[in-house]
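One chain of protein is taken out of this complex; the other chains stay put.
Chain lettering (A and B) follows the sequence in which the chains are written, and residue indices restart at 1 in each chain.
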Amino acid sequence: MIATALGEVPALPLHTAGKYVAGAYIVLFALVLIYVAIMAIRLSRLERDLGELLSMSASSPEGEQAPEPTADMAEPAQDSHAESTPA
Amino acid sequence: METSSRAASRPLRYGSGLRTLSISTVVAMTVALALVFFYVPLEAEQGFLQKIFYVHVPLATVALCGFVLGGLLAIQYLRTRDPRWDMRSYVVIHMSLIFALGTLITGSIWAKGSWGHWWVWSEPTLVSFLIIFLLYATYQPLRFAIEDPERQARYASVFAITAGAFVPLNYVAVNESTAYVHPRVFSSASNLPASMSFTLLVSIVAIALLFATLCKYELTAKHTRSQVRALRRRLAGEELDAPRRARSAAPAVQHATAVSMRAAGRPGL
Partner (left out) sequence: MSGVQAPQQERETVGPAQPVGLWRTVGALLRKELLVELRTLESVPGMSLFALSTFVVFHFALNRGSVEGDLGAGILWVTLLFAAILGINRLFVADADQGGFDAFLLAPVNRTAMLVAKALTLLGFLLVLELVAVPAFAVLLLGPPLGPALPGLLETLALGDLGVAVIGTLVAAMAVQTRARDLLGPLLALPLLVPIVIGGARASSPLLVQAHRAAPAARWLLTLGLYDLVFGLIAYALFDFLLED
């Protein structure tokens, strides 16, 4: 205990020290992976949105009724296709 | 008009260069880890535990530089009033906050291994990071509490500059106050043998590249999402730049399509 207080701690044995070192590097790994996960979720949402936009742009030049806005679309398309300016 | 047409011919792309950056990050990180675990000798006093040094100190260094960089980018915003600078400042500060959290956690693990406690007040880096973390944790709530986007950007920039100046001052002040306690050198990078300082340098470069890659990734993602929203608005026949977003802490993204459409003189799109 006194040796600890004086800072003259003998080096931790490898098996205990190893756990701490591994823990520290795992923290870094986890932070990056969490970020990857967040980006993956955003990408899948983007893919879905682009898919909807593709179908929207496919139907509108033909002058058909716009597809009904799905529940999770951020901005529901109004029935503006009758008066939308040609792209 | 000329600047707008220039923007139209050279569309804004945050993602260019992202591939090179991420590959460099992978290479640097691999080299750094290899050096840490296969090359650098064990430190006499702390043994294997000391290897945390090579992840804790780079995280700390990069986070500190990131916070200061956030302040510099905010100065650019206040000078030019171009929202892109505010966007960059926001992303950099956000990322630095995450890296600061990493610093605190790895530092705490090191403290536990070294001293047996999950926290030690005698370690100036750890203490000053706690204070800085508490300060920058208010950045997002501050932004969120201001609705007008221009004012939000302006106030956030003032905060970023103040806090960026605070970071080095705080470090000095905390260092002064812990000087009387047993000066156990935790994270000193001075008087290191050459192999250790080289490894440390490579680790810092690797973490810095990681920081840059993640920031660019974030900027590209935000920009892409805003382009998709703009496309949706155009397809729905609405005004391209109408403020439709709900109250948010993130700054508004400019997109080249809006600029070029206005430049081309098309009404209402």
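Remarks
One rule holds for everything that comes next: a contact is a pair of C-beta atoms (placed from the backbone, for glycine too) under 8 Å apart; a residue touches a chain by one contact, two chains touch by 3 or more.
Everything numeric here is computed off the predicted structure, so don't read it as measured data.
Of the chains displayed, those contacted by the omitted chain across the entire assembly are B.
Considering the whole complex, the residue from B:91, B:120, B:161 or B:236 that touches the absent chain is B:161.
Here one chain is not drawn; of B:44, B:134 or B:194, the residue touching it is B:134. Residue-level contact of subunit B with the missing chain is found at 78, 131-132, 134-135, 138, 141-142, 145-147, 151, 154-155, 157-159, 161-163, 165-166, 169-170, 172-174, 176-177.
Convention: only the chains that are shown with their structure count from here on.
Centre-to-centre separation of subunit A and subunit B, using mean CA positions: 17 Å.
Those residues of subunit B whose C-beta lies close enough to touch subunit A in the complex are 42, 44-49, 51-52, 55-56, 59, 98, 101-102, 105-106, 109-110, 112-116, 182, 184, 210, 214, 217, 221, 224-225, 228-229, 231-238, 244, 268-269.
Those residues of subunit A that touch subunit B in the complex are listed here as 4, 7, 9, 11-12, 14, 16-18, 20-21, 23-25, 27-28, 31-32, 35, 39, 42-43, 46, 49-50, 52-53, 56-57, 60, 74-75, 77-78, 80-81, 83-85, 87.
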